[in-house]
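As you look at this complex, bear in mind that one protein chain is not there, while each of the others sits in place.
Each chain carries a letter (A and B) given by its place in the written order, and its residues are counted from 1.
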Amino acid sequence: MTLLQYFKRYFKRCITGPWSLMCGLSVSLKYFFSPKRIVTEQYPENRKTLKMHERFRGRLQMIEDEEGNNHCTACGMCERACPNASINVLPTKNIADKKVLGRYVYHFASCTQCGLCVEACPFGAIRMAPEFEVATTDPNTLEMILNKKEGQG
Amino acid sequence: MSQLPPGFRITRETNTDEFFINMGPQHPSTHGALRLTLRMDGETIIELVPHFGYIHRGMEKQAESMTYLQYIALSDRQDYLTAIQNNLGVVIALEKGMNVGVPEKAEYIRVMLQELGRIASHLVFFGCFGGDLGGQTCLLFGFKEREMIHDILEEVTGSRLTTNFFRPGGSRYDVPDTFIPRVKDFLDHLEDSMRDYERFLSKNIIVQERSIGIGVLSKEDAIAYGCSGPVLRASGVEFDVRRANPYSIYDQFDFDIPTAKNGDCYDRYNVRIAEIHESMKILRQCIDKFPKEGAWRSKEKPVRLPVGRYYSEIETAKGLYATYVVAATTGDKPYRIHTRGPSFPHIGALNKMCQGHKISDLVTIMATLDPVIPEIDR
Partner (left out) sequence: MFVPSITNPIGDFVRDIVPRLAEYLPASIQSDTLNSIVAFLVNALICVIAVCAVNIGSAPILIYMERKVCAHVQCRLGPMRLGWHGTIQTIADVLKMLFKEVYAPSGADKLMFYLAPLIVLIAPFIVCALIPFGRNLVVADVSMGIPLIIAVNGFGVLGILLGGWSSNNKYSLLGALRSGAQMISYEISFAMILLFVVMISGSTNLMSITMGQEGTILDWWIFKIPVLGFIAFILFFISSTAEMNRAPFDIAEAEQELTGGYHTEYNGTPFAMFYLAEYIALVTNSALAVTCFLGGFLPPCIGIAAVDNYLNMVPGVIWFFAKVYFMIWCYMMVRWTFVRPRVDQLMDFEWKFLLPVNLVLLVAGAAYIVVFN
């Protein structure tokens, strides 16, 4: 690079450099003076207005009617679909000696909420609840039994 | 130090001005648990050795005991910034064997989510690039728009990051009615924001000074190291899987492949910013052509994957993502799945790019390579 070229570049940058910096500053000033652009939410305060999307995958939940009856037949498809063994379906026998759901054990701690169990269920007995506040201080609560009643078969 | 190659030991003969710096695994700008051992002379890097494996989870081994569907869920966890694209990579490999057709609407859904994912990943790059250079504001700017994409993804797939959405023969759900208007609104918003952001960073003289001529990767080197994606294109190679080996319905869209000549950090930055605009172009075409009616999942049920070897490659935001499935038995479990991720070769080229540069340049180069460490370690 000749000296002339060097100085040409030097003086060119003396002009364009500050201008480019002012462009940047104008953007940050614009954002500073427009409070409408603020995107953050004040979470615990706006808890009541928060609504998760219908498809949001939170905790696993058993679909039950008002009396607590479910559609589970203890077929174990969800257990097999689960990639990390978060589900144990423990069947039992009813009076008619038919295999029905005894306890549906769900290990929330190891669940990745992939939703494969819901997809695998042929009866639509389970769903992912759109809950997101699932943190707890007691790890024992993460082992849950989802069904209230034994299966009807 | 015993793990270091011979050149990495200070002997009596070597210059005692040299010293080692251990950068990472806990370092703000290694983008995760990556450890770099630097041999330095003052502030200048003489040599660099990357060490991987701090978050190795053995995904490929895990896959051998998993069903294919479960592996789709696992592929989310590789490159978490382009999770939705990884899903498609796996699904396309499976579809080759299962021989299911994909309905048109499903293809459109795929392309749209792909491009949204690409924009999201490039926005993270934008934020991290500015953040690593010292402008923390850019970080928030990039993530602000990315959150909107994640909102859309959450509504469609049910999860923000680990989407687990595509299935052989289509997708898991149909898109909701609000999807198209939401994407349209988002594109308008993004167009405005990108104008601001480019004003904020692209023309900034400090950014230019710090990235032009830094970390130059020549065309030959880029090919030799196996780089792909924006890193390869910034070095002047016009290679994009979407164009070279079209998957899904990418051959029906009109888009450019942005390339640059020099292969330095500023070029990589510009290529990524240009790709955001190209993705927006594709998304607008999708919105125009989006079929209102039609199946979103193929009617024929996907059969079990027959014995064979299946290979797919797609273009994620980072580069070429290839999946190789070996099915030894007709069943729902693979014999072996291998993934070729884009970030690993890029880190391999890091030593070449950093030599003779300052430690600050290393941060810039790392940012423009845009690696995701969980995808390297898997």
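Definition applied: a contact is a pair of C-beta atoms (placed from the backbone, for glycine too) under 8 Å apart; a residue touches a chain by one contact, two chains touch by 3 or more.
What you are looking at is a predicted structure, and each value in this text was computed from that prediction instead of being measured.
The chain not shown here is in contact, across the full complex, with A, B.
Only one residue from B:132, B:198 or B:240 touches the chain missing from this view: B:132. Although one chain is not displayed, its contacts with subunit A can still be listed: residues 10, 14, 21, 24-25, 27-29, 31-32, 35, 37-40, 42. Remark: the residues of subunit B touching the chain excluded from display are 19, 21, 27-29, 43, 130-138, 140-141, 144, 200-201, 204, 206-207, 209-210, 358-363.
FYI, only the chains that are shown with their structure count from here on.
Taking the mean of the C-alpha atoms as each chain's centre, subunit A and subunit B sit 22 Å apart.
Within the complex, the subunit A residues that touch subunit B are 13, 16-17, 20-21, 23-24, 26-28, 30-31, 39, 53, 55-57, 81, 83, 112-116, 119, 128. Against subunit A, the residues of subunit B that register as touching in their complex are 66-67, 69-70, 73-74, 76, 137, 144, 147, 154-159, 162, 164, 172-173, 196-197, 199-201, 203-206, 208.
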